[in-house]
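Notes for the one structure printed next.
Complex shown without one protein chain; remaining protein chains in place.
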């Protein structure tokens, strides 16, 4: 019998090893697997490479994971934000590596890894410093650069509904990076707002088929990073002192 | 106001020009835009290149379009089938060109064209004659070949629901090539079983967003090619005599 | 006699150039103002790169849902006919040439339409690019919305960008507080300028040679604040 449901957060992330490349879903306030990220802080795996569109806010979620010292490198498209002081300080202090990837190329590199594509050409970055040193090729008279897949060991993803096969749906625009990140990691760990019976998600409405998902944990009332930041929450409590 | 709904089939395909590359959705009996294909026969555009997984059955739909003499070249993964006598005869008689592309590479080439990807590497065909002459590259110690996007002028696609913005859903496994073909053509023409009011398709359940669709025509009770073949229907009537 | 437009007026002016039925992506910040000034008889579908088509206006305070935000991470609403999709599909839409118009800000625009809007190249700056490079190459039309000069009075429309590029040869038209300038094959061509600024003065405030002295018309906008 297939049952991907894990009873608690700690167990769900217990398989993450030192040195792992970890994809973390979410964009802004939507789709962040904050509880899984906090469980990863407690778990303590080190020397991680994180992949997210941004680089965390405040002192919770991804920013708290950076602050914990467990992260060697950040791959993202836009590290700067109004509350990205943890990353900013670490970067300026030389305490973290940064790879900046245009947002669409980041998404496509993740998709390529999941779909068995070994590399692809895109016009994005042509004429910019981010194309320096990259192989080029002409299609339809326009220049393209070659980009590589972005393989990962682990994906931490937030979904809305999930079932024991790992089928997923997402709420509204919280879908963002979730579906492609699920495909690209050796182990995909999902926090879902609600676990439903098999068959409750109509097959035409499944967004991520369970084949891409390894572990599902229910987090019925996920916290809001925005509210945590407004209340100056640090994870773990007192961690910044 | 955006209104992509066209009142009749003849008008919907009237924009197709001689020499067009035409993507045709469908796999087996599911998802074939038979009525649009018949309208294209009546329209009469010539020197076409068709792209479909197969090469038509009986003397209706895609096979009838081949039989009409309007097609120069067929791009597909599997031209042979139990009722593919029209294609078989034309091919053996040297009256049509054939490009055989593995099914996954065919799908990915179509997706690449729609997604602004200029080419991609895949392991598929390595070690086979279909890789002859193709550029190679190593990823993770394995050999990959370079494949090009497959750009098209027109896509003829069968959907289930559609609205005036061109948002689409598909029935069951009739989804197959529809969503990617919609993205890859300059002009995408859709026959839908039912046109619904804007907003009736929930935004999380839209499979093809209207941005990819140019023209929608309602065909409430599409014919079954399988039944037509059983009844030895020829399109147009008497066309084979 | 108008000698400069407000930001809202620039947004209004740019909005008049967006056609009925266009699929439009508005960059974060100033470009977002454009949504307010689309003429009532035009139906526009707004795209947001996080995975939305068919965005509506800001929600009322009691309708805010942080799972429904735009690329600027601000709460939005959905119009009937909208759709959600994932990030790879969203950028496939952008790169694949399906977005009719994108509106971006700029640090600099060059005479051949190069755009620099992501980095001032300072050694200590944290580099951050987001989706601008994809939009710059992917959108059918790239419209730039910017002040004509920096606060210090430096040129923003220049022979060659000194800042790192976002995209090369991508800009179609620049909408500034004093002019509308099309980047044509032959170079920048002034389509409109405010009455209070002479062509010579416009040229003196621009770091590259402008054409259109004899053909440009008056840049006008209603008092939208």
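A, B and C are the chain letters, set down in written order, and residue numbers restart from 1 in every chain.
Here, a residue touches a chain if its C-beta (ideal position, glycine included) is under 8 Å from a C-beta of that chain, and two chains touch if they have at least 3 such contacts.
Quick caveat: nothing in here was measured; it's all calculated off a predicted structure.
> Counting the whole assembly, list the visible chains that the omitted chain makes contact with.
Per the contact definition above, the missing chain touches A, B.
> Among B:27, B:165 or B:235, single out the residue that touches the unshown chain.
Only one listed residue reaches the unshown chain, and that is B:27.
> Just to verify: which one of B:12, B:34, B:49 or B:124 makes contact with the chain not shown?
Answering carefully, the residue with contact to the hidden chain is B:124.
> Residue by residue, what part of chain B touches the chain that was omitted?
Those residues of chain B that touch the unshown chain are 27-31, 53, 77-80, 87-88, 91-92, 98, 100-105, 107-108, 110-111, 122-130, 170-180, 207, 224, 226.
> Under the stated touch rule, tell me which residues of chain A contact the chain that is not displayed.
Where chain A meets the chain not shown: residues 1-2, 111, 113-117, 163-165, 167, 183, 197-199, 203-204, 206, 209-212.
Note that only the chains that are shown with their structure count from here on.
> Chain contact topology under the given definition, line, ring, star, complete or other?
Per interface graph, the chains form a complete graph.
> Averaging each chain's C-alpha atoms to get its centre, pick out the one most distant from chain C.
Measuring from the centre of chain C, the most distant chain centre belongs to B.
> How many Å are there between the centre of chain A and the centre of chain B, using C-alpha atoms for each centre?
Here the centre of chain B sits 35 Å away from the centre of chain A.
> Counting only residues that touch at least two other chains, what does the list for chain B look like?
Residues 115-117, 203-204.
> In chain C, which residues are in touch with two or more of the other chains?
78, 84-85, 88, 91-92, 94-95, 137-138
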